[in-house]
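All protein chains but one are shown at their positions in the complex.
When the chains are written out, they are named A, B and C in that same order, and each has its own residue count from 1.
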Amino acid sequence: MARIIGGLTSSHIPAVGNAYARKMFEDPYWKPFFDGYPPVHGWLKENRPDVAVVFYNDHGLNFFLDKMPTFSIGAAASYENQDEGWGIPTIGTFEGHPELSWHIIEGVVNDGFDVCSCQEMAVDHGFTVPVQLFWGDREENPIKTIPICINTVQHPLASPKRCYEFGKAIGRAISSFPGDEKVVVLGTGGLSHQLDGKRAGFINKEFDLMCMDKIVDEPETLAKLSIHDLVREAGAQGAEFILWMAMRGALGDKVAEVHRNYHIPISNTAAGLMLLETRA
Amino acid sequence: MARIIGGLTSSHIPAVGNAYARKMFEDPYWKPFFDGYPPVHGWLKENRPDVAVVFYNDHGLNFFLDKMPTFSIGAAASYENQDEGWGIPTIGTFEGHPELSWHIIEGVVNDGFDVCSCQEMAVDHGFTVPVQLFWGDREENPIKTIPICINTVQHPLASPKRCYEFGKAIGRAISSFPGDEKVVVLGTGGLSHQLDGKRAGFINKEFDLMCMDKIVDEPETLAKLSIHDLVREAGAQGAEFILWMAMRGALGDKVAEVHRNYHIPISNTAAGLMLLETRA
Amino acid sequence: MSTHTIQEEIPGTVIFDGRMAMKGYALNKMCYSFNGAAARDAFRADEEAYMEKFGLNEQQKAAIRARNVLQLIDAGGNIYYLAKFAGIFGLTVQDVGAQQTGMTVEAFKEYLRKQGE
Partner (left out) sequence: MSTHTIQEEIPGTVIFDGRMAMKGYALNKMCYSFNGAAARDAFRADEEAYMEKFGLNEQQKAAIRARNVLQLIDAGGNIYYLAKFAGIFGLTVQDVGAQQTGMTVEAFKEYLRKQGE
């Protein structure tokens, strides 16, 4: 059976894609951010996962308001990074794992989740930036990917609890896949930030650190938050924390925190990075 | 508060659209089918609902496999009937009720249903044929509509039980809408039929009649069927019966059967018509 | 709990699941395009070029050339999209049913009628 070996979280800020393309790893503004990643690179080199299941949110590339699904699961052989309308260089296509995708879709529909299956899916910075940050050159570090998109654009959003339960169902489905794949699960986005309105620039360090602490051993506590709580405490786009909740759900009951980094600000955002290992 | 006054079911066979356009009401092939509808017209004239919430399935007009949601809810001001690639004459646009749509979407997401909200939505025969059969000339008999699409194209499909529960959540949401709208809920499609494969033309009268009986007072029994049961007993496209289950869920515990008609065949299909009234 | 029980086969029936979806995507995408009149005209004008544009494989192309519904299903075609292909030739679901069951259209209609007795 396939096996989930760990979870990774990362911000997915568009500006990171630019900085990465320009190799600004040692630039004083960027260094405290990029310095968080080498320990994860070491872990990935050691543990060599075959597949990354990536919870992310689309920012208006693949989905528009004409059809805005709550949960979407990629089921394609590959996923293309396309022009988002501003300056990030696109970075090609990402290899999929459609057999595992369909196994997951069957599992979660059977568990009462009403997903949108996507046999074609353009991926934006919400997906590409974290995959690039963790795997870098995909020729050198090949990784199969399954993008799972959660709506953060059009309210009502799925609650933290629903996302956590969704993650659990995804975890069960992966663990019943007849194969020997090693899987890591990514929760991308967050932490606190707000781009729009008079409160633009809002960041909440205390709340973020509480979330990073509790997501390890007390995710159930965080599952009690409402979307309104998240928007109030973490900012309008801080609601992206539901992606971390889905990731955490997939990891199962017990995890160990192996690494973290937290830095303010990148762009308008508090950037959080975590590496969690699953424990039996 | 808005109030659900009854439920209607109808087949939505494309050929009916053609026969309707050509006014073949007295033609010997069509008469036993069309004769089922006047009692419903009488009931509608008497009860004058303001809104029709229509559970239907898209047959490859608005949704393709690139993005195939399980449950989609229309949230547009109007819905256009577009060319489906063959001969049915298109019949214009249908008026929506976006305020009620959003109220429903909020209610069901809050209840743990992972819907796709659709602010633009082309509707096909699955929606238009029943609305035309019940309301005819919409200038004369105006009706606001909310299309709710359930995936029957790409397996896995939502189970009869999940659709029944989805209907219940829709019913609760409608009943909490601050307005005095009278609402009817439509379940369109079915009954038994199979278009594809060596078993094409399969019809199962006994099973259909059992479903029509039990959906009145024992919907819970039908909710135990699996999709596989439905495909085996009612044919590959007989799985559309999940739309009836969603309709029934919305009506609440007690209903009274006011009228029914059952006729084999129209096109490849066993055509079932029911009028159920809600009871306190 | 996820249960991935293998379902028993239903004779004469292909469930359009993930396996079929992976097989038929290009074919179904082409057929979906036939919602548009311009696409239908483009197909009629040059079938081979149109199939090439959507990247159909050889099995799919052969089934399209043969207008054979069972072959199209075997190649991953989904009946909802295939119906739009059949529509180009003015075929009804009864014509399609007769072809798949190896009956004449009259015999197929009679088979349908009899099930109502």
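In this text, a residue touches a chain if its C-beta (ideal position, glycine included) is under 8 Å from a C-beta of that chain, and two chains touch if they have at least 3 such contacts.
Predicted model only: the values in this text are computed from it and were never measured.
For the omitted chain, the shown partners it touches in the full complex are A, B. Checked against the full complex, the one of A:12, A:59 or A:248 touching the unshown chain is A:59. Taking the complete complex into account, A:85 is the one of A:42, A:85 or A:142 that touches the chain left out.
Within the complete assembly, A:156 is the residue of A:39, A:136 or A:156 that touches the hidden chain. Considering the whole complex, the residue from B:173, B:191, B:215 or B:247 that touches the absent chain is B:173.
Where chain A meets the chain that is not shown, the touching residues are 14-15, 59-61, 64-66, 82-87, 153-156, 194-205, 228, 231-232, 235-237, 263-265, 267-268, 270.
Along chain B, the points of touch with the absent chain fall at residues 75, 77, 98-99, 101-103, 105-108, 110-111, 117, 119-120, 169, 172-173, 176.
Here is the rule we use: only the chains that are shown with their structure count from here on.
Separating the centre of chain B from that of chain C, both taken as means of CA atoms, is a distance of 24 Å. With each centre defined as the average position of its C-alpha atoms, the distance from chain A to chain B rounds to 37 Å. Under the contact definition stated at the top, the residues of chain C that touch 2 or more other chains are 17-18, 21, 25. For chain A, the set of residues that touch two or more other chains comprises 105-106, 110, 117, 119-120.
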